[in-house]
Every structure is written in structure tokens, then in C-alpha cells.
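Note that one protein chain is taken out, while the other chains of the complex remain in position.
Going by the order they are written in, the chains are A and B; count residues from 1 in each one.
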Amino acid sequence: MKKKITKLLVLALAGAMVFSLAACSNSADTNSPAPSGTGDGGSAAVTGDTINVGALFNITGGQASLDEPGYRAFQLYFDELNAAGGINGRQIKVVSYDGKTDQTTCATNTTKLIDVDNVVAIGGLSDSNYAFSAGNVAQAAEVPFVFSGATTPSLNDIGNYVFLTAFGDDTCAYAAADYVTNELGLTKVYMLVDQSMDFTTTLARCFQERLEANGGEIVMTDNYMNKDPDFSAQIDRFLNDSKGAEILFFSSVPDDIGTIVKQYRDKGVTLPFISGDGADTPLLMEVGGEAAEGTLVSTHCSFENQDPVVQDFVTLYTETQGTAPENAFAALGYDCAHVIATAIEMCGDDVTPANVRDNLEKIQDLRCVTGTISYTAESHVPQKSATILEVQDGAFAFVAELNP
Amino acid sequence: MSAEYIISQLINGLRLGSVYAIVAVGYSIVYGILRLINFAHGDIMTIGVYIMLLFMTSTGMPLWSVIVVSVLVSVIVGVLIERFAYRPLRSAGEEATLISSLAVSTLLQNLLQMIFSPQKKAFYLPDFFTQQHQFGIVKLSTMNILTFAAVIIMVIALTLVVQKTKIGTAMRACSENLDASRLMGIKPNQVIVFAFAVGSGLAALAGLMLAGEYKTIDPLMGFVPGLKAFCAAVVGGIGSLYGAVAGGLVIGVAEMLFAGLMPTSVTAYRDAFVFVVLIVVLLFWPNGIFGRSEGRRS
Partner (left out) sequence: MMMLKVDNLVVRYGGITAVDGVSLELEEHETVALIGANGAGKTTTLHTISGLLKAAGGKIFFQDEEITKVPAENLVARGVVQVPEGRQVFAKLTVEENLRLGAYLQKNKQVIRANHEKVMTLFPILQERRRQAAGTLSGGEQQMLAIGRALMSNPKLLLLDEPSMGLSPLMTQQVFDVLLELKKQGMTILLVEQNAYEALTISDRAYIMETGNITLEGRSSELIHDPRVKDAYLGGDL
């Protein structure tokens, strides 16, 4: 009898283990280059006329809807730059790998970029979980890593070799909270938080902080885990007693947000929805369909902004990629490349990872698609404005720009 | 906490439990005969759902015929898996086929990701299915009603098949004593293929119920519910038909009541809770609630 219990438990645990592997890795193969990658490597970072720059994006898996546009825009920036003569007369070679929405893969491919491909700097990654694992590797090897879309402010604590292109979650969450209280005039908020992600828990904490400072209140918080497909328990709990909530704030990542709005609407929730930049994904409309209409998203930029920097990017992206930028993460990928290229240019002829890092820190008032970027020695998290978008007729429409 | 609220969570639990029950039956009948835990069983669910989506979006076929096609494809896939991944390894022992089933599961997940992309896709059934009906303080969607009906029909139909038909009697004989069954002229491979076919067809239906409720599908969606259904089969007493159904309902209701009635600070850990239920049940009933000790195998 004992033996049988043990056997069944071992089986169940083995199964659970396989599940967790399957859940975080979408493919067993961890080392193949990204689709248009050029990871032949082996040469030094600066060989005569070329400089190697690393690109690490989650081209496949749950993050793909953010990272894939980001990656294409990143590549696009350097293509344009090379066509215009490169930096100080030298061409940039982008060596790219797929992080596969898997922390281990992100870490090993960072090592590979540094040790095999000898890159002077790496750009990429839209989510903090993956940014933490890759950033620590880069920090230890003393090669600068500029995250394209990751937003957790504590990424800054990894060390002096990591930089953010995007604003911190605090900015994104503060903007959302300010919009709720100041623009919509609502104070009672229901909050649903993905407990499995640094990004979502930080976003929720910052949102609550600011909301309360603004005189609002979280009347109810409910939780789930990334990839849970079933929200019926949460929805019924809410429907049973919404505690006077006037709006719902979803702290979620792209692969869940569409499912959430769809299930909440279908079960009869009619209050407005608001979310952070994790909802700035075409998946919101693809999966959510009609239910996504009216959802508010606090994110990095709006492509309706008439600033020529923004409009030039939209035109370039649309012409070269055959589609308008899918979301702000495309712009962030482009800006990430812009930041790296600027630092390389400031190095002059002596392009080394350490020099690139030093010059990244000196970047001031760099006008980018998603705002103006400045770094200081203390903070590698740029202070930028946030944009509120709303889903209208299946597309994101600009609503407001906030400077929290 | 109102009675209405508890009932609504109970219905959520029964609905989820029904899906587990249907999948658990597939685990159980295969285990009964082969002593094989077919970890790819949950992924058959996913295949069924993707086939449905494919035919719903690319053809104008009516829903019922899409379901029939999806069930048939799942049956074929299930039978092919048995033929090529398990049968050649059968003489190598239970462990070898178990490992093989994990490999098949990963293979199916990766294949689906390659063919359909790893991204989630919307899966909408006609509004008819999501309509809510009020019966006193009980609120049910059409999908809920159909799901409950499906479980009841399944139990009746399987009982009839197992008790009254020749292949059903052969199935019971095989699960009790494979060698003695062969001495009766029963061809084990026929019975095994039948078990895989029934299990896979049911899995496709279960997949429809999950996807219809979740409105989204992705290539990994079947694995976790599959694992929980396996827990359900073990809780009920693996190898027993009624045990699988009871286990499924117990696990589903326990999971939903946990998610619905516990403080929200712990409810996100409902997957872990299911495994705790499994462990607790096995401590008190080592053979599951309905299970009897293993019969002789010679």
C-alpha cells in the first residue's frame, strides 16, 4: 500500500515538474538563432569595419506579441543606420537570438552573445522576469544591456551595466491611477493581479499607492497566476459583491489580458476596464474581440501623436514591415537601438563594452519615439510621459498623455 | 457569503469537474488495461480543439459536423499514438511507455506550436452557448447545461457499453487479467485500440467544453487540465469508471470552492491545492475513493 502511494505521488510530482517545464519553455531547443538572426559569431566585437551588437528578444512564446515587433524595429533601426553609412564609418552587425519566453534560455543566450559573438552591447526584452535573468548575466560579464520594454524600476538595482529604454512601472501605474481619479473622476477600483510576475505585482503596488494618494481606494483585490485560463471563480466573486467598484484594473501580461476581458464581459461585467502596458498588444483585440472595446491601456506612446519623430517612425515601419506598428513595443525596440547607437557613436574609435556603458550613462535629452531619454549615474530608468489609449473599433486610439 | 454565491461557485466546480471527469475516464480505461498513465491524453484535448477552430474558421460547416470531425481526428491521433509510441514499447515495461507518453506530450505541444503558433487564439462559440438561464437562485449557461448533460450521457453510454456489449465485457476482462483474456481469444490490441479511441474521442469533447468556457485556446492548454484529470482518476481509484467520474467532480468542486471561498491572498495557488487534495486522499484511501486493491496480474 505504502509503495503504491509513493509510486503515484512520484508520478504526480514528475508530471507537475514536466508541467512547469512546459509552462515556462515553449520549445525544447534553446539555442537556435532568431528567424532572421545572423548568429555565426566567433569574431571580435570590433573587427575592422564592423561592430557587433546583440539582440535578445522573445520571438516565440507568451511574450512574442511584444518582443516580435520590438525585435523587427530594433533590426530596422540598424538597417537604416548601416544604409546611411554606419557609425563613424563602421557597419553594425546585429547578432540576434530568441529568448523563447524562457528565463534559462534568455540567460544562456546572453552568455552566448557575450562569449561567442563578442558584442559591445545588447538590446531587447519587454518583460522584467526575463530582463532580470539576462541582465544579471550581462552585469557579471560587464557588457551593457539596454532593455527595450521591461519596466520594473528595481531592474536598476542589477548594477551599472543595465539600462531601461522604457519608463518604470511606477510611471505607467501612476498615469493609470491619475487617469482614473483625475480624468474619469472614479475612486473605487477592483484590481485583478497576476501573482506570478514581477511586472504585474509591481504595477499593482504602484497603482494602489498612487490611487490612495489621489484619494481613491482599492475596494477589492483578486489574484491569479499567469496562464490560468479560468477566471470564473474570480468573476463570480466580483459579481456576488462588487463592493461598489466603479472600474476594474487588470495587472496582466499580454497572453492573459484578452482572455480576462472576454470572460469578464461575457459573464456580465459592464464596468470600464483599465490596464498597464502589458495590455498594449494586438492579442487584446484578437482574443478579446468585442469585449475589448473601451478597454483603457496606460502605455509608452501613441502612434497618433503628430510629433514628426513619431510619424517618421510610423511611416518607416509601415513601409518596411508592411504593417503599422503593432504596439508601443515596436517603438521601444527602435528607441532601444537608437540609445545603443548613440552611445557607440560617442565612443569614437574606441568601442568597448565598458566605453559604451560609460557613454550610455552620459546620454541626455535624446529625443526618441517614446519620449525623451536621459540617464544619470544613479538611475538608468528614464523619466518619460505615459500615454493612455482606448480600444475603439478594434484598434488603439489616443486618449491622453500624462506626466505623472 | 450568500447561498446564491456558494451555488454559483459550486456550479463552476461541477462544470470544471465534469471536464476532468470526462478526461479522467480516458486515463482510467487505458490504465485499467495497460497500467499505462498516458500523459499525452491531455494534449489530445488540445488537438481536438484546434481541429474545431480550424474547421470553424476555414469552412462554413455547421458546428455539429465540426465537432464530429474533431472527435474523429482525435480518435485517429489517439489510436496512432498507441500504435507507434506505446505498442512497440509494451514489452519493455510500464516505465518505458510512461516516458514515451511524456515524450509524445511534448511532441504534440511543439507540433501544435509550429503549426498554429504559440500565441493564444480566440475560440468563440455561438452566443447560444453563453446564454445565461435563471432557475430560482441557480444560474446556468447553456454550455453548463450541455456539459452536465454530456457527463450523464457519457456515464450511461459507457455503462451500457461496458456492461452489455461484447467489447465492453472484453475490456473488463482485459483490465482484470490480460493473459486469461487472450486465452478466451480476445485480441488485446483490439481492446486497447478501442480504449484509446473512446478516451481520445471523449478528450476532444472535453476540450470543446474547456475552450467554450475559456474563449481562448493555446497549444499548451490541455496539459494542466490533463494532469488534474489524472489526479481525479487517482483520487477516484484509477481503473474504475465511476471512480474517475466521482474523482473528477471532487477535484473540480474542491478546486473551485478553494478559488471561490478562500481569501484571495491564497486563491492564486489553486493548482497546488489540487495536488494537496490528491495527497490527502491517498493518505486516507491509498487506492482512491472507489478503488479496490490491485487484482492479480499473471
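We adopt the following convention: a contact is a pair of C-beta atoms (placed from the backbone, for glycine too) under 8 Å apart; a residue touches a chain by one contact, two chains touch by 3 or more.
Computed from a prediction, not measured in an experiment: that's the story for all the values here.
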Contacts of the hidden chain among displayed chains: B
Option from B:G60, B:G136 or B:G185 whose C-beta touches the chain left out: B:G185
Contact set of chain B toward the excluded chain (per top definition): 166, 169-170, 172-173, 176-177, 179-188, 295-296, 298
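The working rule: only the chains that are shown with their structure count from here on.
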Chain A-chain B separation of Cα centroids, rounded to whole Å: 36
In the complex with chain B, residue positions of chain A that touch it: 1-2, 4-5, 8-9, 11-12, 14-16, 18-19, 22-23, 26-28, 60-62, 64-65, 195-196, 220-225, 227-230, 232-234, 236-237, 239-241, 255, 258-259, 262-263, 266, 268, 283, 286-289
Chain B - residues contacting chain A, complex: 1-2, 4-5, 8-9, 12, 15-16, 37, 39, 98, 102, 105-106, 109-110, 113, 118-122, 124, 130, 132, 210, 213-216, 218, 220-221, 223-224, 227, 230-231, 234, 256, 259-260, 264-265, 267-271, 275, 278-279, 282-283, 286-287, 293-294
